[in-house]
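One chain of protein is taken out of this complex; the other chains stay put.
Note that the chains take the letters A and B in the order they are written out, and that residue 1 is the start of every chain.
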Amino acid sequence: MIANPTTQVDWNGIAPIITIAVTALVVPFADLFARTHAKRWVAILIGGLGTLLAAGLCAQQYGSTGTVFGGAFALGGFTVVFEEIVLLALFGSLLLFATTMQERRVGGSVALMLWSACGALLMAGASNLMTVFLGIELLSLALYCLCGMNDRPASRESALKYLVLSSTASGFMLLGMALLFGASGSVALSSLTLGGLATSSFLWSGSALFFVGLAFKMSLAPFHAWSPDVYEGAPMPVTAFMSVATKAATLAVLARFLYAALPTGMSSAFLLPIWILAGLSMLVGNLGMLAQTDLKRLLAYSGVAQAGYLLVALAGTTALGLRYAIYYLVAYAIMNLGAFSVAAALSDEKEAGSALSAYHALASRRPYLAAMMSLFLLALAGLPPTAGFLGKILLLSTGVATGYWWLAVLLILGTAISLFAYAKIIRAMYARPDGKAQPELPVAPWPAMISIALYGIALVVMTFYPLTPSNIVPFVR
Amino acid sequence: MMLLALVLVPLIVGTLLFALPAAAQTLSRVIGVVASLATVVLVLAARGDDWSVRWLSRPFTAAFHLGLSGLSFWLALLLTVVTLSAIVACNASARRDLIAQLLFLEGTMLGLFLARDLLLFALFWDAMLLPVFFTLLARASHVTTAWRYFLYNFAGGLALLLATAAFGVLFGSTDVIGQAGVHVIGAWAPWILGGFALAFLVKTPVFPLHTWMPLTYADTPPAMVAVVSAVQSKAGLYGFIVIGLAFFPDYMKAYAGIFLVLGAISLIYGALAALAQSDTKRIVAYSSLSHLGLILIAIFSFNTIALQGAGLYLIAHGIFSAALFLVLGFVEEREETRSLTHLGGLGALNPRLAGALCIAALAALGLPGLAGFAGELLIITGIFQSGLLWAALLALIPIVLAAAYMLRLFQGVMNGPQRSDLPIRADLSWREGIALAPLVLALLALGTIPGALLQTVIK
Partner (left out) sequence: MDLTVLPVALGDYIGLSLVIFFIGVAGIALRRNPLIVLMSIELMWNAANLLFITFARVYMNNAGHIFAFLVITVAAAEAAIGLAIVVVVFRNAKNVDVDDVRILRG
C-alpha cells in the first residue's frame, strides 16, 4: 500500500535533481537572450554551474538514510556516489560542447543533456519500479533527441535506431516489471525480498525480462548491436555522456536490484546468465574493437567490454565487490571522458577527431594531446600507472575471491585482445608524418586543455590513493 | 625516502626531457648522464634502506614498500651502472626520445627490483615493457618486432597479474617479498605459481617461449638492448628466486622437472643456435638464452652453492652481455653492418675496440680471472652436489660451445684480412671508452674477488 504521499514529501532529498531540472529550464531561456556568438559559452557556463551546485547539494546527503516520496527514492551513500558519477559525466560532456556542435544548437543540446542527466540521477536513487522506469525513460527520451542533433544523415539515423531498439527493450523491461509487480503485489523493490518469493515463477520470469532491458541499456553482448551505430552517429558530447552516464545509472539499478531486491535464498544459478553475458561482453567487445576505423565506434565496443568487466565485481554480490565496481566505474568514467575530450579538442563541428585517421602522426603536431590520449588508452587497456591497472587488480581479486575464476580468466583474455586495438592508435599517433598534407587542426580552448590534464592526473592519483566509498549500502529495506 | 627518490628521479627526469625541444640532443644526453649518475650514487647511499606506505587495506593489504638489500641491491647497482654506460655510449645521433625511454626503463626496473610488495612488483613488471615497446614502435621497420616483444611479455604480465590477485586473496597480503615464513599452500597454489612462472619464463626467456628475443635484441638500439639483455632478462630469474623459491618451495620442488628440462633445452639450443648465426647481435642473443638456461637449472637444483653461483652469474652475465652489446653497437655504428660475412679485419686498425670486445667475449666464455668463471664453476659444482648428474654433464657442453661461438664472433669481426669494402673509421673514442670502463673494471673485479658479492647476494 502506498502511504499518503503528502506526509513524506522531502524536497531536500531530490534537491540535486531539482537543481538540474531548473538549470535545464534556464538554459534555453538564456540561450534566447544571449548574443549570437556568446550562445555556446552561456549554455556551457550555466549548465556547468548548475551541475556543480547539484554536485555540492548531492555531497551533503552522503550520510543520510531512508527513503523519500513514499519509498520511491532512496537516500544515502549508494545514491550519492552514483549521482556524483553521473554529474561528473555531465560536467565533462558539457565541456565538450566548447568545440563540437553548431553554435545555434548548443543551447538546446545542453538543456536536453541536463534533462537526460535528471533521468540518470533518478535511476541512481530509484527504489521502486516506477522510479526506475521513469528514470530510464527520461534518460532515454532526451538521448533520442540528442542523438539526432547533428545535420549528418548518420546522426538522424542513429536517433531512429536508438529510439526503436531502446523502446523495444523498454517494452521487455516493462513486461518484466509488471510480472515483478505480480510476484509481490507492490512496486517497491524491497517488497521482493519478502519470504516465499524465491520460487515464484512471476519473480523468475519478471527478473529475467528486467535484466534483458538493463543489459540492453548497459550494452552487454548480445544486446550491444545498437551501441556502435548510435555512438558513431551521435554528436561527440552526447556519445561521451551516453557512454558514461547510461552505464553508471544502469549499474546503479542493477546493483540495487541484485543486492537489495532479490530474496535471500535465491539460488546463484538464477544469476548465472548475467555473469555469462558479462563474459560474452568482454570477448565480443574486445574482438569488435579490432576492426574499427572510427574512434566512437571503437569506444562503443570498448564500452561493451568494460560493462563486462564491471559485472565481474558484482558476481558473488559481495559488499566489497560493489565498492570495487564503483572504483572501476569512476576510473572508466574518467578515462572515457579523457579520450573523448582529446577527440573533441581535435574537432570542430564536423568532428574530424572521431576518425582514427586523424590521429596519424599526432605526436609531431600536438605532443600534449597525443601523450594524454596515450595515457587514457593505456588506462582503458589496464596498464600502469593508471587507475585502470589497479581497477583490474581489484576486479580480478573479487572474481577470484568469490569463486568466479572463469570470469577473471576471461577478463585477462579480453584485456590481452583489447591491447591490439588501443596500441594501434598509440602507434599511429607516434608514427612519423608521412608527408601527406594533413588538415589544419583546430586550437582547443583552455578549459578543454585543463580538463584533459585533470583527467590524466586523476587517473594516476587514483592508482596510488585508491579511495573506495564505504558508505554504500544499497539496501532499501 | 631515498628509495622513493631513486625510483622517481629517472621517471621524472625522463618525463621532463620531453619538454625539451627535440633538437636538443646534446643537452638531453648531458641531463641523462647526470640523472643516471645520480641513481648510481643513490643506490650506493641507500643500501639497506626500507621504505613503506600503506596502499590498500582491502581486498588484501598492499603497500608501497621498497627495500634495497641482498640480490636487489646488486641488481639495482648493475642496472644503474649499465644504464649510465648505455647513456654515455649514445652517440650524437641519439634522439632525445631514446634517452628519455632509457630513463623510463631504468626507473620502472628499479621499481621492480626494489619492490617489496607483489602488487607493486606486478605494476612495474607491466610498466617496464612500455619503454622498449614504444622505442621499437617508433621505427616503422621494427613494428613486427615491437608487437612480438610486447605480446609475449604482456601475456606473461597478465598471467602475473592474475596470479598476484589470487595470491593476495588467498594470503591476505601482498606485502611479502623478502619476508621469511610466507608459504602458500593449497589446491590453488600450483596455479598461482604457474601464473608467476609463465611470466618469468617468457621474460628470461626460456625455450620455447624465447622467439620474441632474437628479433628484439637485434632491432632495439644498442644502448637499450644493453639494458634489456643485461638487466631486464634478469627480472624473471629474480622473480623465481624471491617469489618462487621463497613462497612456493614445495611446489617448485614438485614441478622442478619441467623447469630443469626447459632450462637444459635452452642451454643446448641457445649455444647451438649461437654457433649458426651470422648476425653479431643474434649470436649474443642466443648465447644469453644458453647462459640464462644455466641459471634456471641452478635455481631449480635447490642447492645452496648452485644458488649462490646463480646470484653471482646473474650479475656477471649482466655485465658482460651489456659490454658485448655496447661494443657490437660501436662496431655497427662504424661499419653499418652486423653480418659476420661482411665484417672482418677490424682489429688491426682498431686495437682498443678489439681489446674491449676481447675482454667481454672472454668473460662470456668463462675464462678464469674474469667475472663469468666463478659463477659457472659454483653452479656446476652445486648441480653436481645436488645429485643432478645429467644436468651437470649437460651444463658442461655449452661451456665448450661458448668458447667456439665467442671466438668465432671475435675472429669474424676483428681478425682476418682487412676488408676493402668497409669504411675506415676512428678507433674507440674517449667517450666510448668511458662508457665501457666501469663494465670492464667490474668484470675484472668480479673475476678476481667474487667473495665480496657472494656473501651478500643470496643468504
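Convention: contacts are C-beta pairs under 8 Å (C-beta built on N, C-alpha and C of every residue); 3 or more make two chains touch, one makes a residue touch a chain.
Values in this document were obtained by computation on a predicted structure and should not be read as measured data.
> Which visible chains touch the chain that is not shown?
A
> Any idea which of A:Gly47, A:Gly125 or A:Gly148 touches the chain not displayed?
Residue touching the absent chain, from the options given: A:Gly148.
> Tell me which residue among A:Ser158, A:Ser281, A:Ser347 or A:Ser418 touches the hidden chain in the full complex.
Among A:Ser158, A:Ser281, A:Ser347 or A:Ser418, only A:Ser158 touches the chain that is not shown.
> Based on the whole complex, identify which of A:Val22, A:Leu175 or A:Leu320 touches the chain you can't see.
A:Leu175
> Have a look at A:Ser167, A:Thr318, A:Ser364 or A:Gln438 and name the one touching the chain we're not showing.
Of the listed residues, the one touching the omitted chain is A:Ser167.
> Just the residue numbers, please: which parts of chain A touch the chain that's not shown?
These residues of chain A touch the chain that is not shown: 1-2, 129-130, 133-134, 137, 141, 144-145, 148, 153-154, 156-161, 163-164, 167-168, 170-172, 174-175, 177-179, 181-182, 185-187, 225, 228-229, 232-233.
Assume only the chains that are shown with their structure count from here on.
> Give every residue of chain B touching chain A within the complex, in rising order.
Residue list for chain B touching chain A: 18, 55-56, 58-60, 64, 119, 122-124, 126-127, 130, 133-134, 137-138, 140, 143, 150-151, 154-155, 158-159, 161-162, 164-166, 168-169.
> What part of chain A is in contact with chain B in the complex they form?
320, 323-324, 367, 371, 378, 383-385, 389, 392-394, 396-401, 408-409, 412, 415-416, 419, 423, 426-427, 430-432, 464, 466, 468
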